[in-house]
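Every protein chain but one is kept in place in this view of the complex.
Just so it is clear, A, B and C label the chains in written order, and each chain counts residues from 1 on its own.
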Amino acid sequence: MAKLTFVIKCPDQPGIIAGVTHFIKENGGNIVYIDQYVDRENLLFFMRLEASFEELSASFYEQFEESISNRFEMNCEIFETNRRPRMAVFVSKYDHCLYDLLSQYKSGELCVDIPFVLSNHADLKEATERFGIPFYHVPFTKDIREKGEAEQLALLKKHQVDFIVLARYMQIVSSALIDVYPNKIINIHHSFLPAFPGAKPYHSAYERGVKLIGATSHYVTEDLDAGPIIAQDVTQVSHLHSVKDLISSGKELEKVVLSRAVKKHVARKVLSYANRTVVFH
Amino acid sequence: MAKLTFVIKCPDQPGIIAGVTHFIKENGGNIVYIDQYVDRENLLFFMRLEASFEELSASFYEQFEESISNRFEMNCEIFETNRRPRMAVFVSKYDHCLYDLLSQYKSGELCVDIPFVLSNHADLKEATERFGIPFYHVPFTKDIREKGEAEQLALLKKHQVDFIVLARYMQIVSSALIDVYPNKIINIHHSFLPAFPGAKPYHSAYERGVKLIGATSHYVTEDLDAGPIIAQDVTQVSHLHSVKDLISSGKELEKVVLSRAVKKHVARKVLSYANRTVVFH
Amino acid sequence: MAKLTFVIKCPDQPGIIAGVTHFIKENGGNIVYIDQYVDRENLLFFMRLEASFEELSASFYEQFEESISNRFEMNCEIFETNRRPRMAVFVSKYDHCLYDLLSQYKSGELCVDIPFVLSNHADLKEATERFGIPFYHVPFTKDIREKGEAEQLALLKKHQVDFIVLARYMQIVSSALIDVYPNKIINIHHSFLPAFPGAKPYHSAYERGVKLIGATSHYVTEDLDAGPIIAQDVTQVSHLHSVKDLISSGKELEKVVLSRAVKKHVARKVLSYANRTVVFH
Partner (left out) sequence: MAKLTFVIKCPDQPGIIAGVTHFIKENGGNIVYIDQYVDRENLLFFMRLEASFEELSASFYEQFEESISNRFEMNCEIFETNRRPRMAVFVSKYDHCLYDLLSQYKSGELCVDIPFVLSNHADLKEATERFGIPFYHVPFTKDIREKGEAEQLALLKKHQVDFIVLARYMQIVSSALIDVYPNKIINIHHSFLPAFPGAKPYHSAYERGVKLIGATSHYVTEDLDAGPIIAQDVTQVSHLHSVKDLISSGKELEKVVLSRAVKKHVARKVLSYANRTVVFH
């Protein structure tokens, strides 16, 4: 038996759902779950559909492309539902997000393979290896920037990485990497974007005297901290919180928001367009 | 142009979505929005679907019943999307939920008609009439219970009421009323059910020393405070809260949760089964 | 019996609490509640203290000033705890915050007197008068700006207003008004400041594709939307929300956040300094 997940974006027009569901039925499939959304302003259609098939015909994918995908001018990805994507984790010196991701991976809550963790510092080598995961130390400074990028790309290619999680990786990611992984690099920013982009957001939050601090997980684009937002959340703070307390409270939040975004991505429930995301439930 | 909302429950089987969407397309309809869910444990299929039609054929409803509804053994309701349901509000002496509903009605946030407010006390007559809505005082005691019920039913019938909101109506609703309005009487209970059912939940919450208090909006069934839950929420409390403070904090919450449930019901997004609800987004 | 609330700000130094509490005890007072905070960075001391006295000596206030207030260089306000402050409400055309404040006032949840509601439009006259509260229509355009301001100030003075709530009052408040009511004009801004200050924040939030929208209540200062924040909260949104939906969801939030801030102010629990607030529980 085959289980497939279809992730579809296309211009809106009548008949798409009828067309897709009819095709699946004719090919012996049973629809398990369907999520659909139309952006009326931009007349765009989005759908995520899970279906199970007793047996897939040899020409299934070809036929789908010919009779459905081309007809509706779709951008369509079809995944084997149960295949675990391969996730690389980039870190710097902060360990809270790393521990959370690795713990959830170990507990079976995060359905991915993790070929390696990479860092520009050596600090988290031991923490990573405790979980039985390879750690690569790839230094990164102005002078050896190109060398570092090349090394990163080589590792990602060698290990057939599907997507990258920046778990408080404090470096700006290169265009080369973004080109290879468009909407496939997930960052956690420690503020409620668009408030306080850039460095030291907790210091800025303290200065402004806010009563909530936030965290934002988003896909990385060329514009710093301005890519499509996947998940956001906040936590209450008060005058009692020093900058240090904000940083500490924020860690809990960063973990939760990053892991929520990663799980949505892994479930192929995040569809990006026009610097926004559709995130299905 | 006609806009219809289909609300469907039926046993799960392959081909339902394909069948419905194909039928709508063949009849000149365009699907605007689709929500779907399958309860795998009980093999039940749920769908809410909005579609617009340039023109509805005279036999549309009949054909739908014959070729779709009967074929899939559906429990299917079809609503004109833009028709405002008629909502009666039952109150006792508390005014906060009443004020909130009437304010939202006046602001255009609540898309219903309100033929009347009914109470077993006269206290909220003036508050109701301030909003230009008729108020009926129907006393209710042990002795005149049957008389009261008859009067209620007569008013509901006369005003063609579609559903009833118990906005802190402190009386137990009669079986006769529940029979006429199955899953159409919405109550707000001032606790996080199933904790603290029955009378004086804030007193019980205080006694237990909980750190959150809740409110639960549910459909009324024969079993007290045990009907299908539509919406729930909580708010933080602490040792600083006396019973009186809990009651006061709770009022804010009751308003929010009740209004959320009412809006979901009005949008026909709540589907009940097996003492549970499917609530579409 | 007298009940007093002391609200104290002063430079931090050893012995303040001992000094104040000793003085109160010597004068026959019993401390009912104490909240205290020290900003270690700026070495500032904040305290809010409720005490009850069988009888206040004629020279109590004078003695407090001499032996405590002057000694510790305090900025100290002493309120009769049970005196209801007089609150003016300024509105424009939106009614949701107005309805909420007036409903809570009627329900006894908001312990203030409301001498009047003022607006630059006549739209909410009827809504206000339904609650038995006088309504003043003070037009406000470029040409009659000074006339409008003078009229506002005259009304505020005549009615001995203690503080002003801008319940979605869409005008910029004049410096003259701010001078007379420093940290006594409470605004509700419909975004999570400092994100999206200024006009049309829901449109900006939609453009940015955020997953939470916020509301911020703050004291009005000369800098637009940049005054000390009293309360903030957020609510989840998704790709399903159009700008219109954001505006609608936001209304619920604006009501809740504004009313929370107003209640804290009324309880004299908000202490401002350095464009920040201490908000006691």
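A few notes on this one:
Definition applied: contacts are C-beta pairs under 8 Å (C-beta built on N, C-alpha and C of every residue); 3 or more make two chains touch, one makes a residue touch a chain.
As the structure is a prediction and not an experimental result, all values here were calculated from the model.
The chain that is not drawn here is touched, among residues C:I34, C:C111, C:L153 or C:A226, by C:I34.
For chain A, the residues in touch with the chain missing from this view are 95-96, 99-100, 103-104, 106-107, 109, 127, 130-131, 238, 240, 248, 251-252, 256, 259, 281.
Hidden from this view is one chain, which touches chain B at 37, 39-41, 192-196, 208-212, 214, 228-234, 238-240, 242, 275-279. For chain C, the residues touching the chain absent from view are 14-15, 17-18, 21-22, 24-25, 29-34, 36, 38, 281.
By our rule, only the chains that are shown with their structure count from here on.
Distance from the chain A centre to the chain C centre is 42 Å, each centre being the mean of its Cα atoms. Computed centre separation for the pair chain A/chain B is 37 angstrom, with centres defined by C-alpha atoms.
Residue numbers of chain B whose C-beta contacts span two or more other chains: 281.
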